[in-house]
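Excluded from the complex is one protein chain; the other protein chains are retained at their positions.
Up next, subunit A:
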Amino acid sequence: MKLKQLEGLLGGLTQFPAPKVELEQYPTGPHIASRMLYTAENSFDDITGKVVADFGCGCGTLAVASTLLDAEHVIGIDIDPQSLELAQENSADLELDIDLIWSDIKCLNLKGFLVHTVVMNPPFGTRKKGADMEFLSMGLKVRMVASQAVYSLHKTSTREHIKKAALRDFGAVSAEVLCELRYDLPQSYKFHKKREVDIAVDLWRFVPKARRSS
């Protein structure tokens, strides 16, 4: 599938009708989502034929993108039941099958390193301090999920902090910024005074610590 085609299909997804401030439900726009997954597949072979988990899947944009790029099995996890319902509708509209789990990411318990790749657009931690790091640590922890790679978006302003935490605290083997993207936040919430808030975000690829015998 071509990048433009992927972006076009993602552009047709239904987004949060009433975003929840406390969960920082910023939609992952089709521009960013398509580039994220396209890079993961075309530069690193991390999507096609793989098991992919979308942490904090919201309305399912990254999960849908993974499925469109022929991931073999895709799981979306979110704490918000309305988002999961929306993700289910979005995948059904495109006749895709995505497994969904209603769970708090920090309480999630996935065994056996069956997931190859984790993709996520975590909360940036601006409303709830540390929410971004909570997601990242769950993706990278040895007892946790991914055997191959973790892709995530973080504010460019937090680059040094993210790198240090991933390598030192969460045991990642590598932490690499693949590119810097512009995140156009439409005026989702009342506290955004300007009509559009344009912030710089990094697309990260982390390689989690190799599996010990489990």
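For the reader, a short list of remarks on this structure follows.
Note that a residue touches a chain if its C-beta (ideal position, glycine included) is under 8 Å from a C-beta of that chain, and two chains touch if they have at least 3 such contacts; residues count from 1.
Note that in this section contacts and distances are computed from a predicted model.
According to its UniProt record, the chain left out of view corresponds to "Multifunctional methyltransferase subunit TRM112-like protein" among "Multifunctional methyltransferase subunit TRM112-like protein", "Prefoldin subunit 3", "Protein OSCP1" or "WD repeat-containing protein 54". The chain that is not drawn here is touched, among residues A:Leu86, A:Leu110, A:Leu136 or A:Leu153, by A:Leu110. Note on the undisplayed chain: of the listed residues A:Ile47, A:Val64, A:Leu86 or A:Leu100, the one touching it is A:Leu100. Screening A:Leu10, A:Leu23, A:Leu37 or A:Ile75 for touch with the missing chain picks out A:Ile75. Annotation for subunit A: contacts to the undisplayed chain at residues 49, 51, 72-73, 75, 79, 84, 88, 97, 99-104, 107-115.
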